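This part shows chain A:
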Amino acid sequence: MSEEKERPSEQAGTEAKQETEAHTADSPPEAPKDPEVVEKNESSAAHETKPSAAPVDPEREAKLKAAAEARAARAAAKAAAEGGQPSAPDATAAPVDPEREAKLKAAAEARAARAAAKAAAEGGTPGGTSASAGETPAEPKAPSPKQPELDELLVHLRTQVGDSAVEEASINELNGHMPMLTVRPEQWLAAAQTLRSTDGGTFDYLRNVSGVDYETHLEVVYHLVSLVTKREATIKVKTNREQPSVPSVTPIWATANWNEREIYDLLGVAFPGHPDLRRIMMPDDWVGHPLRKDYVSLDSEV
Partner candidate 1 sequence: MGDRLNESLSWGNALIFTLWGVVLLILVLGFVTYAIYFERKVIGWMQHRIGPNRVGPLGLLQTVADILKLLIKEDTIPRKADRVLFILAPALAYVPAFGVLAVIPYTQNLYFADINVGLLYYVALSGITTIAIVLGGWASNNKYALLGGMRSAAQMISYEVPLVISVVGVIMVSGTMNLRSIGEQQGDWFWQWNFLPQIIGFVVFIIAAVSELNRTPFDLPEAESELVAGYHVEYSGFRFAFFMLTEYVYVYAIAALTTVLFLGGWQAPLAFLDFVPGIIWFLLKFASVVFFLIWLRATMPRIRVDQLMGLGWKVLLPLSLANVFITAVYLELFVK
Partner candidate 2 sequence: MIRTEELLLNVGPQHPSTHGVFRIIVKLDGEVIIEATPVMGYLHRGTEKLAEDLSYTQIIPYTDRMDYVSAMTNNYVLVHAVETMMELAVPERAEYLRLVVMELQRIASHLVWWGTYLLDIGAMSPFLYAFRDRETIVNLFNELCGARLTYNYMRVGGVKWDASDAWLDKVRDFIPYMEKKLIEYDKLVSGNEIFLARIRGVGAYDAKTAIDYGLSGANLRCTGVDWDIRRAKPYSLYDRFDFDIPLGTNGDCYDRYLIRLEEIRQSLRILTQALQQFPSGGETMGKVPRVIRPPAGEVYVSIESPRGEIGCHIVSKGKQEPYRLKFRRPSFVNLQILPKLLVGETMTNLITILGGIDIVVGEVDC
């Protein structure tokens, strides 16, 4: 908690933290690592490695806070909607609503600003940043049709695995509004078990496991589908680059076996718990992991 106070505090920021503290105080005392804190740590680490992105920083922090607020608002709305928690009385439902609108608007603005900043960073037009930051979209975005699915998943995972299991949750609009969750590697195995079971969504079919090398970290992406409910979900598990390790889900979905071997072979992610982790595409005595971004091939002309 002390780390949060180190940041320049803004009005909305402190409010958001108070809200989250109020709501999370009711749930069983959590480990000191909040998902938001972890994310901020990671983003601060990202900031340290990219000094050239300094002008974007304050905006980015603002956006992160707005995202946190949105999440908190969502959680509040959910808690209010379900009404199952005895410590969240209906009295909080009414005052949350106008605040919720405000937060949604702030989230939408943040999203727009984020998009503009991204376009600026890549398009290279310095003037665009400030111009588009000032604009706001006409109205807040309508909630995605698959939002209830995402919320359901969040609930399942939060109740059965733990509050800190899910780092990030969003709707991937590009991909047909697929619910996309980021799960922490420590809780991934338990989360996978939950997802497979009937009270977690019955995701019995693991369609695809991909490994992605973002230069700052590695990520393993799982695409799930439920043959029963026809729902889809994307789960990401992030891990660091020095000692990448994601628990293997081969005991849960047997199809992960060779997929994880391929990711180990080509990206170097270790999967503790895998029955037979060895190289699959490259020869057994190959050194290095070819799909990594910093891989130097033996033949430099290739």
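To be clear about the criterion, a contact is a pair of C-beta atoms (placed from the backbone, for glycine too) under 8 Å apart; a residue touches a chain by one contact, two chains touch by 3 or more; residues count from 1.
On how the list was made: all candidates are chains of the complex that A comes from, given by their letters.
Remember, predicted model here, so these are calculated numbers, not experimental data.
Novice: For chain A, choose the touching candidate in this complex from 1 or 2.
Specialist: Touching partner of chain A: 2.
Novice: In the complex of these two chains, what residues of chain A are touching candidate 2?
Specialist: It comes out as residues 118, 122, 172, 174-176, 178, 204-208, 210-213, 221, 223, 227, 230, 234, 253-255, 257-259, 262, 266, 279-283, 290-291.
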